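Can you keep this structure in mind? I'll have questions shortly.
Chains shown are a subset, placed as in the full complex.
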Amino acid sequence: MTRTRIAIVNPNTTDSMTASVVAAARPAARPGTDLLGITARFGVASIESHTDEVWGALAVLQEIERLEDSATPPDAYVIACFGDTGLPGAREAASGPVVGMTEAALMTAALLAHRFSIITMPRRTIEQSDRVVRTLGLGHRCTVRAVDEPVAEVHDGSAHLLGLFVTEALRAIADDGAEAIVLGCAGLADLVAPLQQRVGVPVIEGVSAAVALADGLLAQNLTTSRSQTWARSTSPRPAQAGEHR
Amino acid sequence: MTRTRIAIVNPNTTDSMTASVVAAARPAARPGTDLLGITARFGVASIESHTDEVWGALAVLQEIERLEDSATPPDAYVIACFGDTGLPGAREAASGPVVGMTEAALMTAALLAHRFSIITMPRRTIEQSDRVVRTLGLGHRCTVRAVDEPVAEVHDGSAHLLGLFVTEALRAIADDGAEAIVLGCAGLADLVAPLQQRVGVPVIEGVSAAVALADGLLAQNLTTSRSQTWARSTSPRPAQAGEHR
Amino acid sequence: MTRTRIAIVNPNTTDSMTASVVAAARPAARPGTDLLGITARFGVASIESHTDEVWGALAVLQEIERLEDSATPPDAYVIACFGDTGLPGAREAASGPVVGMTEAALMTAALLAHRFSIITMPRRTIEQSDRVVRTLGLGHRCTVRAVDEPVAEVHDGSAHLLGLFVTEALRAIADDGAEAIVLGCAGLADLVAPLQQRVGVPVIEGVSAAVALADGLLAQNLTTSRSQTWARSTSPRPAQAGEHR
């Protein structure tokens, strides 16, 4: 019996983050599904700006193209960066379905809570969350808050972030009526259990949520619609990205 | 190893519909997950009005209360009626997560297509679809259309409905820019493959979609938030529903 | 000359609440209109959850069916529970128009104030208010706040609630720019005058508002559209609600 393979694509270049993200998402995968961690081969160490997203989107696209050209392309893909960097291009490039961790987390939250909040980091990335909230139309149920720490803090271990997330989550519960919390950054899986325990509402980790959704799409034999928006791109692939100082 | 059990609750009293819905959803379930079909013990043979939904919601609630009182309550529930009849009360009554087929279908469509359409039946139930679209906020991406046939037609086998759905789906694609179609009624799983083949875009069956989502929530160890909106109801259960002509 | 009769249907089983609600709404009725208080014959003593609403919706439906079957059905109905429990089914069952106290209060507030706030109780019922706000589309003008007391407090006399409502109303005025307050629970009519006096903006009581609207619809000879959404339900009425523990 062949096993299902879902590639988790990390748009930044930090291998250790990919490894920890994949490990954390494994329980969400179906028996019979293997998770394949893919790290961007170029770009930035963490994605904290729209500039970083430009590089991340290209890295995601090229990794997917490379895998699709390989003998054994994965069955589905997950984008492991809050903001779902590069998602639309990825959908065009992949044969199987592609799920972003942000859209997955928001859908999951909407199944568990009437109102909920994203706590992202750093503060300057609030727009990236707003963008996904707007794409899905969940602005009447979801607020976006931030802990103003660089993503690098996550790489160093997320334990010391717990206090900051507890404080902000309690504000979301009191002021926004949040009944669930979405962790607004990849690599924060270690926070799920202690944060949930401290604030008393469900805490959602997007990569796990996305793996579960991708697995479900495969079980339903569904993939991206090829009608219009995310049809295969027909332009020839560029030969090179030009000079890069 | 204990197996996971998801109860598929059919809010109408038609046993044969429950059976066919469960059979159709089985491929969407994880290995290790069993599906348990539950048919309303009272109420109406098919749900085609808000009046029917009143009965359906009570039947859903009582079936879930009965299962929760049993020695082996299921791990999660799926509501198998378009419009997600009785969903909020079900969330309060169940220990595990509850997923409606409509919300599940819409989330699934949003992962596969920029714009999409529900084709429901009969026409008078468009509001029930609108209600879920509004709750999720997807009105900018989803239109609601109808085939004006009674649900009873589904019980008699859905084959003769194919032509009607093809016609309406082609209108949705041409006029609304739909890139995927959501079947707006339980029991239409037999239409998925031929309709998809005829109109060339993904066709989504909500019970399968909901089973996949429920399985995913369980894998993430998530259940309904008990903070506020869907906290356990604290009123004593009514002793009887009064006289019923 | 025949008199007009409007039935005020209380979806909970507390007779004393029905009596006080009817008494408070009487000044809002036209000369020539009689108010008829109807209390649910089964269900719960107060509606504070979605589970309670399932019972309340059935009680509303059956009371209306009973009255419609009677020799002298009322001319119109008002649903006297915040959240408008059972409203859509009630519209299908009644010959005359049906008005919910929540929709009526919101429409009334929108005629008097640019921005306004609902103060509901207890906190867990905020979603029921949000639902009506969303159905009407008033989210850009209306916020929902709560006093976290059980509805039972209302039955015991609402006087001791005044302080809590004043505090929350002043927050709504300062923080949300509210220019009117909607009382988010039936049975609070005694609060209208003192609250208005203390906070200096109009205070709206939904049952009175709904009686006025229903009277107005009758004067215009208007009733629920029978086209599609709220057409008469055609399913046979269920013979019984099954076993009830």
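Quick notes on this one:
So that you can tell them apart, the chains are marked A, B and C in the order they are listed, and the count of residues begins at 1 in each.
Assume a residue touches a chain if its C-beta (ideal position, glycine included) is under 8 Å from a C-beta of that chain, and two chains touch if they have at least 3 such contacts.
Predicted model, so just to flag it, every value in this text is computed and none were measured.
In this structure file the homo-oligomer totals 6 copies of one chain sequence, with 3 depicted.
As a working rule, only the chains that are shown with their structure count from here on.
Taken together, the touching pairs cover every possible pairing of the chains.
In the contact between chain B and chain C, the residue numbers used by both copies make up over half of all numbers at that interface.
Rounded to whole angstrom units, the spacing between the C-alpha centres of chain A and chain C is 43. If you average the Cα atoms of chain B and of chain C, the two centres end up 29 Å apart.
Contact with two or more other chains is made by residues 114, 140, 177 of chain A. Looking at the complex, you find that chain B touches chain C at residues 41-46, 48-55, 57-59, 61-62, 65-66, 86, 88-89, 91-93, 123-124, 126-127, 134-135, 228-231, 233-245.
For chain C in complex with chain A, the residues that touch the partner chain are 126-127, 130, 134, 139. Remark: chain A residues 27-32, 97, 99, 103, 107-108, 110-115, 136-141, 173, 177, 179-180, 200-202, 204-205, 208-209, 212-213, 215-217, 219-225, 227-230 touch chain B in the complex.
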